[in-house]
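Removed: one protein chain of the complex. Kept in place: all other protein chains.
As written, the chain order gives the labels A and B, with residue 1 at the start of each chain.
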Amino acid sequence: MSATGYRAIQHRISGGMFALLLMLATTLSACGGAGATSNAGPASGPIRIGFSMTETGANAAPALFELQGYQLGAEAINAQGGLLGRQVQLVYYDDQGSTATTVQLYQKLITTDKVDLLVGPYQSDLNAAIAPLVSRNKMAMASMDANLTVYGGQYPYLVQSITQTPRYMSPLIDLAASKGYKTLALLVQDTAFPQALAAGVKAAAQAKGISVVFEGTYPATTTDFSSLVLKAGASHPDMIIGATFLPDSEGIVRAAKAANINAKLFAFSVGPTEPDFNTALGSAANTILGNTLWFPTLSTAGNADFVNAFHGKFGRDPDYHAAMAYGTMQALAAAVKGAGSLDQTKIRDAYLKLDIQTVAGNFKLNETGRQLGYQAYVLQWQGGKQVLVWPSDVANATPQLPHPAW
Amino acid sequence: MQIYLILALTGLLWGGVYLLMATGLNLIYGVMKVVNLAHGDFIIVGGLLAFSLFTTFQISPWIALPIAAALLFGVGMLVHRLVLAQIDMAGSQGELRTLLATFGLSYIVSNTALLIWGGQYESIPFLQDALKIGPLSFPKSLVVCSGAAFVLALAVQLWLTRTASGRLVRATAQSELGAASCGLNIQRVRLFTFALGSAMAGGAGVLVVLLIPMQATTGSLFGVQAFILIVLGGLGNFVGAILAAVILGLVEVSTGYFFGANAASGVIYLIFILILMFRPQGLLGQRGRI
Partner (left out) sequence: MISFKESMKRYQTNLKPSWQWIIGGIALVVAIVIAFTGSGDQTQTLFSICLFAVLAYAWNIISGMTGYISFGQIGFFGIGAYVAAICQLQLNSDWYVAALAGGLVALLIAIPLGVIMLRLQGIYFALGMLGLARIGQLIASSSALVGGSQGESVPVVGTPQATSLVMIFVVVAALALTWWLLHARLGLCLMAIRDDEMATQASGINTTFYKVTAFCISSFLAGLAGGLYTWNIGFIDPGSAFNSTFELQTILMVLIGGIGTLWGPLLGAIIVSIIGQALWAQFPQQQQIILGALTLIAVVWMPGGIVSLLNKRGWLRRTPVWATSRREDIPDMPDLSRPTDIPEVPGVSRPAESRGANILEVPDLSWHLADLSAPGSAKSEAPGSATSEAQQTRATVLKCNGLTRRFGGLSALSNCAIQVEAGQIVAVIGPNGAGKTTLFNLITGFDRPSEGDISFLEHSITGHAPYRIAREGVARTFQTSRPFPSLTAWETLLLAAIAKNPSRSKATAQASSMLNKLHLSEQWNNSPEHLPPGQRRLLEIGRALMLQPRVLLLDEAMAGMAPDEIALVHALLKEVVSRGCSVVAIEHVLPAITPIAQHIYVLDFGVTIAEGAAQEVLGNPIVVDAYLGTGEKESINA
């Protein structure tokens, strides 16, 4: 085909492409306008609870548990007669894990959709991003943001409905102290959540007289942990604890195994909680400890029913995100009942006065909205299954320690 | 003393892992002057595919390797035929347009992987044991990856220089017009090269997932590291890439040991900037003539 002929086709294609795009855009935006409020139900009447959820993107899978927890919680409220004599309804959008989108969405929820109540998004950084906005609009919001930064009183309308970060790993230290371990090597990922965890670990260790003989930090993108592990092992610690996320916990275990670095106790924050930890490591995962905020066998209020109901509705067992979300709904219901109206300030005050039992434990706040009641627990992989090993009164298995040689 | 030996060997081995991921990219660039920004995502797809095959069907990674390579060969052919072949490669504008196209491609591949496999980090417990050599021990998976890398790089070098088909590819690389005048089907050679490079990425992914947990959206990290490696060695130069791999691995591991892991992750970008500033043609590359 001649050059000019080909060019002509190119132009035709370009012109056609442009026209197609324009049509696509017009039709989609026409539908889009209608679709965005697809969650709006029948006429006025229901109390609307608004939030954004990370439905797409890298964190979609764990966030889905949270969404399902919210949904089950709302159903439970309605089954018990609703709030203030009205049914509740969830209004939510996908925030894609992006700060800018979340801010825009909460703007929409507050000013356009005019929802009656708010709960928080999945990610902690998104919660911090919307804190000023929500406070400015004086709407009470309970979020599952474990970090303490926004709960220092500067945003009086925010309350925390998940275990606070410094508490995450203190039961682990208790367990270690009970076994008489004295030295600790701490490996910390260089991001916010692990750093806050590490601070909690160090405080707990100091209180129990355990000394930190090594502390190493690494960036989130690290793939080779051999040097880190070697240096940690050089001080021959009793315990190697990592404030990590899933991939780095796996990397550290592999590196330790390969370099034959042994310790009496290996524990990681996020990592062992995930089923994929075992899938990825196989037998190497056994006797590794992790922390969790909730466990299906706990005998917290209504837990067994919650697990069954969740399984019945969604076809799988809940994880701690789902439990916390369900607990949030329970707390929300209690606060609204306590306030007796939809007045946000009264609801916020009611939150601060709550001292109730949810499926996640004891919901109780301090005067700035920080969560005091919720606890953390220690789990362990034994024989390819997760079991709860500490505190001993709620454990369903005994801890297998010390960690055998690789 | 032993610690230095361990560091040196570990560095060498990790250099091999980077080399494994970079060889396909080097081949594609050397022949077609195309930097495939989706290369890292192809690696991820290979790795996640191996993960699925292992966990769902208990297929060993050794068997998953040719499967992933074949699949990505097909994907590479498709991408080339539908996208790259349509771009007019005249002058520097052509290179940049291809770059932009592969930029968009990277988003497509990584988000498709996200749809299929979700956002979880995945890895396979295979070859987890340590290989003990005297008092030293290394993860078996690391040794295997590294070994495969050096073997592959040498094999490609030999193929390009000693075989007839390799000569065809090199001829196309050096002068398309000349090669076409000799009767070579340039489009076929380019198609084959791109597909082969993509297949290498997929195969590399299968081996690397044993070592590094992979998540659908982390592909660009691998891609950038691979690009830095081939720039350091000299774009299109395989011996240079081996040299660069050794250097990068050693530098990263020792920096990590002596200066902490934060420094180690930054040092690779630092090297990149230094190379671009002072010797953009890389260690063994040649300065372009006007």
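Here is the rule we use: contacts are C-beta pairs under 8 Å (C-beta built on N, C-alpha and C of every residue); 3 or more make two chains touch, one makes a residue touch a chain.
Predicted model only: the values in this text are computed from it and were never measured.
S.K.: Out of A:Gln96, A:Ser178 or A:Asn262, which is the one that touches the chain we can't see?
M.R.: A:Gln96
S.K.: Quick one: which of B:Leu127, B:Cys145, B:Leu191 or B:Ile228 touches the chain that's been left out?
M.R.: Candidates B:Leu127, B:Cys145, B:Leu191 or B:Ile228; residue touching the omitted chain: B:Ile228.
S.K.: Which residue, B:Leu27, B:Ile44 or B:Ala101, contacts the hidden chain when the whole complex is considered?
M.R.: Of these options, the touching residue for the absent chain is B:Ala101.
S.K.: For chain B, which residues touch the unseen chain?
M.R.: Per the touch rule, chain B residues meeting the hidden chain are 35, 83, 86-87, 92, 95-97, 99-101, 103-108, 111-112, 115, 220, 224, 227-228, 231, 262, 265-266, 269-270, 272-273, 276-277, 280, 286, 289-290.
S.K.: For chain A, enumerate the residues touching the unshown chain of the complex.
M.R.: Answer for chain A: residues 10-11, 13-15, 17-18, 21, 24-25, 28-29, 31-33, 35-36, 55-56, 94, 96, 98-100, 103-105, 107-108, 110-112, 124-125, 128-129, 131-133, 136, 147, 149-150, 190-193, 195, 219-220 touch the chain left out.
By definition in this document, only the chains that are shown with their structure count from here on.
S.K.: Report the inter-centroid distance (CA atoms only) between chain A and chain B in whole Å.
M.R.: Between these chains, centre-to-centre, one finds 35 Å.
S.K.: Which of the residues in chain B end up touching chain A in this complex?
M.R.: So the residues of chain B touching chain A come out as 3, 6-7, 10, 14, 55, 114, 118-125, 128-130, 137-139, 141-142, 211-213, 215-217, 221, 252-254, 256-257, 260-262, 264-265.
S.K.: Would you mind writing out the residues of chain A in touch with chain B in their complex?
M.R.: 57-61, 190, 216-219, 221-224, 226-228, 230-231, 245-247, 250-251, 254-255, 257-260, 274, 276, 279-284, 406
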